[in-house]
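Every protein chain except one is present and positioned as in the full complex.
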Amino acid sequence: MRGRYGRFGGRYVSEVLIHVLEELEEAFERIYPTPEFQQEFHHLLRTYAGRPTPLYYARRLSERTGLKIYLKREDLVTGGSHKLNNSLGQALLAKRMGKRRIITETAAGQHGLSAAMAGNVVGLEVEIFMGVKDMERQASNVKRMRLLGAKVTPVTTGTGVLKDAVSDTLREWAKTSRTTHYLMGSAVGPAPFPEIVATFQSVIGEELRRQILEFEGRLPDAIVACGSGGSNAIGAFRPFLSDSDVRLYFIEGGGESLDADNSAAAFVLGRPGVLHGALMQIMQDEDGQIKPSKTRAAGLNYPGRGPEISYLCETGRVKPGYAFDREVFEAVKTTAECEGLIPALETAHAIAYVLNHPEEFDRGELVVINFSGRGDKDLDAIMRYFYED
Amino acid sequence: MRGRYGRFGGRYVSEVLIHVLEELEEAFERIYPTPEFQQEFHHLLRTYAGRPTPLYYARRLSERTGLKIYLKREDLVTGGSHKLNNSLGQALLAKRMGKRRIITETAAGQHGLSAAMAGNVVGLEVEIFMGVKDMERQASNVKRMRLLGAKVTPVTTGTGVLKDAVSDTLREWAKTSRTTHYLMGSAVGPAPFPEIVATFQSVIGEELRRQILEFEGRLPDAIVACGSGGSNAIGAFRPFLSDSDVRLYFIEGGGESLDADNSAAAFVLGRPGVLHGALMQIMQDEDGQIKPSKTRAAGLNYPGRGPEISYLCETGRVKPGYAFDREVFEAVKTTAECEGLIPALETAHAIAYVLNHPEEFDRGELVVINFSGRGDKDLDAIMRYFYED
Amino acid sequence: MRIERKLRQLRERREGALMPHVYYGDPTPEFSFELVRTLAASGADLLEVGVPFSDPIADGPVFTAACERALSRGIKPRMCIAAIERLRSEGIDLPVVVTAYYNIVYNWGVVRFCADLQAAGADGIIVPDLPVEESEELLEAAKDRDLDLIFQVAPTTSESRIDKVLRKASGFVYVINVEGVTGPRGDIVPSTLQLISRVRERTSLPLLAGFGVSSADHARLLVANGADGVVVGSAIAEIYSKNLRNPHSTLERIRSFVSELKAACVQGMRERKRI
Partner (left out) sequence: MRIERKLRQLRERREGALMPHVYYGDPTPEFSFELVRTLAASGADLLEVGVPFSDPIADGPVFTAACERALSRGIKPRMCIAAIERLRSEGIDLPVVVTAYYNIVYNWGVVRFCADLQAAGADGIIVPDLPVEESEELLEAAKDRDLDLIFQVAPTTSESRIDKVLRKASGFVYVINVEGVTGPRGDIVPSTLQLISRVRERTSLPLLAGFGVSSADHARLLVANGADGVVVGSAIAEIYSKNLRNPHSTLERIRSFVSELKAACVQGMRERKRI
């Protein structure tokens, strides 16, 4: 069934939104394959976003782990993360659908920033909903978005984090869907969003495949990506799903610890349920009330896992894992010292997993880590962790 | 004469340093052309730095100016500016020369950061000298450098800015040159530095030439770059020097105003002299004491202009210009709103010049702006300018 | 069955129907009981009892806050169902529709959920985030328990889609007045009235119009233009929300507001022939 990944996915929204979701699905299917769209999208990916991003052989991390580690450098995309791949695609689509405004939500600010950039390039008004707590934690990205001319609207419902921002954006969309596109930031939400986002992000995996074949003449033994909604992971994994020799790891936020309410490890602590329009793996209490997730990485601080990732983990094609906050900070430092690169806290989950799970990897194996973003936004948190504790 | 650009350049240093400068010149001439070096350098440029950087057609800036504006996207180089091109090259060279340590100075922090990155990748110790005033103004880059494991040494001599940091680094080098390479950050200093830096940065212009021919089938009418030492400008200009139809503009920091001590416009306010080992255009008083420069852009806050830029401006091949601080901040905002890109304050000088000098450009002309870096490091200064004044 | 019967009776009596919507447990269970008694006594014809949810995406600020308050008091879904049982035992026999977001239902288990609802004495179910395409399983379970699964149509719903919804609808059709979420609003817009006629032309099922109904005038206008009645929710919650320290003190105002609403529903039906 369209919009389903196994039992996951679907379109669980108010009747008010059905119309625009159908319109979007139709438009995507009609417009996306056209040569004009492909040409414009790929031209912007190349000249504006900076694609293809390099695949970098991390010599010193490799020496340290006894593996052969490559980093897929999404941190080099304009704005500093993979988010722009999707935002450019959706903004172009929205423009062709005749929308004049984009709304979206953001947590780390990376997606909001990418939406603001894409909106400006394409020529659309932009409003971004952001939990008040996240606005504090990611103050510099708030500044960036405002400087780009985007309206940043604080979300005070719930606990003022990503989950609440998504809810408020859906509410706003219900009011304005005729003129406004909801630029969904990860592979979540009602159909057709997970498919649209995955499609736009697949450019990561397609490049990765070409590049690793060029450098190594073979496919990797494993690909490791962090995620919550899972857009960077799905983007990296998609072109390898049928290569059963390529192991795929999806690393979520372990938070402080797995007990009580100190984690965002939905594959450990959650179960299937419906949130924000889709059936997916969710952290929830015994009654089905959504539990707030907790991790220092704002971009992983979401209690749901996108439907496709939920499905792939259920079938065993993808192996879920997690990293605790302290492992993540250490991984940032290791990466900075070995490779001169400061990863985003989100990204550092994937690195931490590889550093701390030698049992998962044989000596000399070829491992690609999707380096989803740079850590500039997290600099203060990182410095506080190392120099003030 | 080797090391000279017209009357500019030379090697005005203490006898103590002559030996290492000769060693460096010899090593550069011997090692640089070898296939092994070229291969390693270009491989790192591609997979680590993220080259080639795109040439981006800035549609909305073009509409606004009536020109056809392309941006050469050096902001997409790892670390956020063109500085890494040179740092990778010199770090590789230093390694092959058997040095085990890199020292350098930095102002905006962009060069220091790139040196720290390059040092880590290549496996060299890194120490960075930075004026105390610049350390305050560019606090986030100080954090980045420290996180990368580099030693950041505050410079308190003089007025605690770039000029003083260069002096202190030269002093340190005099003490340690046998084991240590001074990774000069711009196209300044005693021979062979200007030539080495220009050579490593020429990758900008070489790519630019290929790209503009691909997109437009012809060379640009003008290339505009900001600068103080001039490394990004020389890098962009070099491959076009003999194309007399391509006008070249070099934009320096106008500061607050041209009078008193509020500027860094050395081509307006300076004259030839010797500083930091080379004869070049310098801001100095009637006695030949070096004048402190002043501009809000730390990376342009240097009273000297590299010998080659000094020469090219003297012969008229390059036209010097300047932009005032207030024009620069406005240019940041215009670029952010039109193109979703936040330029570094340095870079914004070049943009401001194009925006504010319609008399220099005919309608529809093809103008390439070298987008030397991103403005993340300047975010606080920018926000303060717009929202707190 | 009880729902449609009741609404047809009202139609025959030429009365517009009034269905107040309350989130159970906001701000306390005791208040909810008093509120329901008040509503029943002052003109409510049916009752919509909401199960508080952590992420009520179809609700506006008033009801979102109501959910947060109830949840922070520890209200659980089974308490809401138990409350219906208690209302029945107290003799309140209005048709009751339970509103729950789908994750609550899914988590409960759709079959068991319907069984428990029936046992408690409920008559229908509204799931605000369950469009007709996703409803098959619940619809079947509801039918098995004689419960009406209430579907919604919105100003954005196309004609062909209205037909699709109507093929599954029972009890009544919930006409969403606005493009948006629940919450008080200023005027009834023309598109709402057009939507009512568009649905009216296609079905003889009762139509209740909800979302944004915040005054007697709204109610009158909607019924006069073809709705069989109105759903009023946030406008009631708004009244007691203003005095959360002592919500009981607002019951008098709620009583008179609801009486006015009911009177307007009756009046609207009278005006209908004139239009």
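So that you can tell them apart, the chains are marked A, B and C in the order they are listed, and the count of residues begins at 1 in each.
Assume a contact is a pair of C-beta atoms (placed from the backbone, for glycine too) under 8 Å apart; a residue touches a chain by one contact, two chains touch by 3 or more.
Predicted model, so just to flag it, every value in this text is computed and none were measured.
Asks: Mind giving the shown chains that are in contact with the missing chain?
Replies: Taking every chain of the complex into account, the missing one touches B.
Asks: If I consider the whole complex, including the chain that's not displayed, which of B:185, B:220 or B:277 touches that chain?
Replies: Spelled out, the listed residue whose C-beta touches the missing chain is B:277.
Asks: List the residues of chain B that touch the chain left out of this view.
Replies: Residues 10-20, 157-158, 163-164, 167, 170-171, 174-178, 273-277, 279, 282, 284, 287-290 of chain B touch the chain that is not shown.
Here is the rule we use: only the chains that are shown with their structure count from here on.
Asks: Could you say which chain's mean Cα position falls nearest to the mean Cα position of the entire protein shown?
Replies: A
Asks: Report the inter-centroid distance (CA atoms only) between chain B and chain C in whole Å.
Replies: 67
Asks: Roughly how many whole angstrom separate the Cα centroids of chain A and chain B?
Replies: Between these chains, centre-to-centre, one finds 35 Å.
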